[in-house]
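What follows is a single structure, written as structure tokens, with notes after it.
One chain of protein is taken out of this complex; the other chains stay put.
Labels run A and B following the written order; every chain starts at residue 1.
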Amino acid sequence: MERPRHQGMAKNTYMRWRLPLVCLLWEVAMIVLFGVFVHFSPEADAHWEEEKREMNLTSDIENDFYFRYPSFQDVHVMIFVGFGFLMTFLKRYGFGAVGFNFLLAAFGIQWALLMQGWFHSFKSGKILIGVENLINADFCVGSVCIAFGAILGKTSPIQLLVLTLFQVTLFAVNEYILLNLLHVKDAGGSMTIHTFGAYFGLTVTRILYRPNLEQSKDKQGSVYHSDLFAMIGTLYLWMYWPSFNSAISEHGDAQHRAAINTYCSLAACVLTTVAFSSMLQKKGKLDMVHIQNATLAGGVAVGTSAEMMLTPYGSLIVGFICGIVSTVGYVYLTPFLESRLHIQDTCGIHNLHAMPGLIGGIVGAITAAAATEDVYGKEGFIKAFDFTGAYQTRTPSVQGGFQAAGIVVSLLMAFAGGALVG
Amino acid sequence: MERPRHQGMAKNTYMRWRLPLVCLLWEVAMIVLFGVFVHFSPEADAHWEEEKREMNLTSDIENDFYFRYPSFQDVHVMIFVGFGFLMTFLKRYGFGAVGFNFLLAAFGIQWALLMQGWFHSFKSGKILIGVENLINADFCVGSVCIAFGAILGKTSPIQLLVLTLFQVTLFAVNEYILLNLLHVKDAGGSMTIHTFGAYFGLTVTRILYRPNLEQSKDKQGSVYHSDLFAMIGTLYLWMYWPSFNSAISEHGDAQHRAAINTYCSLAACVLTTVAFSSMLQKKGKLDMVHIQNATLAGGVAVGTSAEMMLTPYGSLIVGFICGIVSTVGYVYLTPFLESRLHIQDTCGIHNLHAMPGLIGGIVGAITAAAATEDVYGKEGFIKAFDFTGAYQTRTPSVQGGFQAAGIVVSLLMAFAGGALVG
Partner (left out) sequence: MERPRHQGMAKNTYMRWRLPLVCLLWEVAMIVLFGVFVHFSPEADAHWEEEKREMNLTSDIENDFYFRYPSFQDVHVMIFVGFGFLMTFLKRYGFGAVGFNFLLAAFGIQWALLMQGWFHSFKSGKILIGVENLINADFCVGSVCIAFGAILGKTSPIQLLVLTLFQVTLFAVNEYILLNLLHVKDAGGSMTIHTFGAYFGLTVTRILYRPNLEQSKDKQGSVYHSDLFAMIGTLYLWMYWPSFNSAISEHGDAQHRAAINTYCSLAACVLTTVAFSSMLQKKGKLDMVHIQNATLAGGVAVGTSAEMMLTPYGSLIVGFICGIVSTVGYVYLTPFLESRLHIQDTCGIHNLHAMPGLIGGIVGAITAAAATEDVYGKEGFIKAFDFTGAYQTRTPSVQGGFQAAGIVVSLLMAFAGGALVG
């Protein structure tokens, strides 16, 4: 770094050789593995013309690319600009947050394409990738960005990369258990992305506890523009969250519905965040940290249920509750976690991702358990929960139970994985 | 606020209880009303599979979601990042502008979904919402963001919320009169959004006149980065305006045409803004405020006509004129309005929205009146102006007359409404 006083990137002299070596070796490994395993999915392959005939598609517009590419780009912005800039609200880590987020995400998406590919897109010895795989890789890395928010300022770049490697691997395993073994729905990732990512990060930061960290944080002077940069992150996450929750839902009504539910939940969440931030602060002032973070909890909390028939009214209620829970968490829970449990949650991800993620999992389980053929229509019911093949006899209440089991599995994986890696 | 010296949010001790109460009660009211009234539109409902069969649609891609979602996201960015950051060019209000814009927009879209829903999407006791309703709610709130530009720094958060409540209500009434009663076309909202929003805000700021405001403004020191933050707002508004004007146009050629016309108008507007800014300033320097604002007037001014056969050449002419009008307005009219009419137009919305909005209404009326079956084709003519049912005998010149009437109605509603609320 030319201007080392400005960022938190470690200035370890070791780094001179270790970081380059890790990056280069890793990338060579990626090239070899991609060479052996990764092919284009039929919709991205030049044989598409023949494929189209076989699938009786009449137009190029029915390529999955046109269903998902706009959402993919929005998700891409959330991962790289959203998460990166959100963390600039910590003055000291401004550039480091954006730069390291960039590095770990670029590093992680390649491994995620492979790991998720082996579990979900593996066909006769090849991983077939299309736009949905790119979205899923971004999602997986999103979970790493969340965990990064808890340990920001505590680790060297190398440690971050190793952490990314492990977390992506565990993410893929957990996702496989939930989506394939338990046949759970979680399109917006309340459980797989937020709950898992946040508790993984919190476990790691607990293990890396450094008693003197807090003091050095207090010394930082206030830099006004940090708040505006952080708002860029906040707003891009907030605005594009409907794309996040709808990106990999079924074509048609499910994507449409997921976007509407998320839009409603986020709007409600802003109001209760402002209300409680103002109520809990001295003299009724608003705390910028709440506005920058808690307003997003509504998006996290409808991650599982947004594609279901949650209804706009139900979404408002979820957003209403999460704005409150998240803001109260910033005021009371974060100091408690730090002083009593020695969990230094740098960005407050427990309030933004962990608790809303849990709520999202529970709301998803309830919404699934409450589903009826009357509300969904006969075909819509089967389509929404994919009650086909081995699952055609599953009832809504059983589905609700499996959804709840998904929460527990995600939590266990996060604690065990975080402890192992930490 | 932790750093009160940096923003304009009022630090009223009253606020401690009033702001939270207003936010919470309002949100509870929203939940109740959404519970009673709001359902998904058929395209977002799980019954879509059956609906598809009834409508003879062969593919999920024909869901309105895929026609409008990318434009919706662009409009969403314009409302939250565009309008929010544009106002940071006023150094004193940097964070307050972005934060309050966020609050009032999140507050307003919920009420807009209801108000516009009752007028436009009400079916057997239910408001049916889909992606088009989300766009319209964003549009409605855009009109509030415009008005906010005039009164920035003069009101408390509570007053802003009350203002939003009234303006959204009046917006929906005005929109209903124009689109339904007068059968006027205004897809990009030159009249309904810009003219109405701007004159509403100007009327309110006239009533809230505070003689000493100007002085305190002069005291502000210069903060260089404000200009770069403001350019983020400017550029996102400028780049995404083609989406704004095409977002709710008819599927197919109308959306396509609206984007092209807006692109052309905006490009021309930049050149005449630079020309007149340089010409009217001492020593030929460019004024940043002009670059940040007047370059956008070209988008406002083709709001009504962009989806019509305005032609790229006509669009260039409109952009050409509006860059000049808007820049001249900043140099001569804003000081005049302030000193003589006691209208303190903080962000100069009279130049960016009011005048270009009026021009847009007039251009729309002329373009409609000049329409011929030769230019549009027989079917295209009927489709473009929706001359069906009760309107199948309406002629272009009569349509032009009604378009002109729409301008007058919008102005009257803005003045009356602004006076009432102020």
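Convention: contacts are C-beta pairs under 8 Å (C-beta built on N, C-alpha and C of every residue); 3 or more make two chains touch, one makes a residue touch a chain.
If you're wondering where the values come from, they're calculated on a predicted model, not measured in any experiment.
*Asks:* Give the residue, chosen from A:110, A:167 or A:245, that touches the chain omitted from the document.
*Replies:* Among A:110, A:167 or A:245, only A:110 touches the chain that is not shown.
*Asks:* Just name the one of A:129, A:202 or A:231 that touches the chain not displayed here.
*Replies:* A:129
*Asks:* Residue-wise, where is chain A in contact with the chain that is not depicted?
*Replies:* Residues in contact with the chain left out: 1-4, 6, 9, 11-17, 19-21, 23-24, 26-28, 30-31, 34-35, 38-40, 43-50, 52, 58-61, 63-66, 69-70, 73, 76-77, 80-81, 84-85, 88, 94-95, 98-99, 102-103, 106-107, 109-110, 113, 129-131, 134, 225, 229, 232.
*Asks:* Write the list of chain B residues that the hidden chain touches.
*Replies:* 58-59, 61-62, 66-67, 70-71, 74, 222, 224-225, 227-228, 231-232, 235-236, 238-240, 242-243, 251-257, 259-260, 263-264, 266-268, 270-272, 274-276, 278-279, 283-289, 291, 295, 309, 311-313, 316-317, 320, 375-377, 379-381, 383-384
By our rule, only the chains that are shown with their structure count from here on.
*Asks:* Distance-wise, how many Å sit between the C-alpha centres of chain A and chain B, to the nearest whole number?
*Replies:* That pair's centroid distance is 33 Å.
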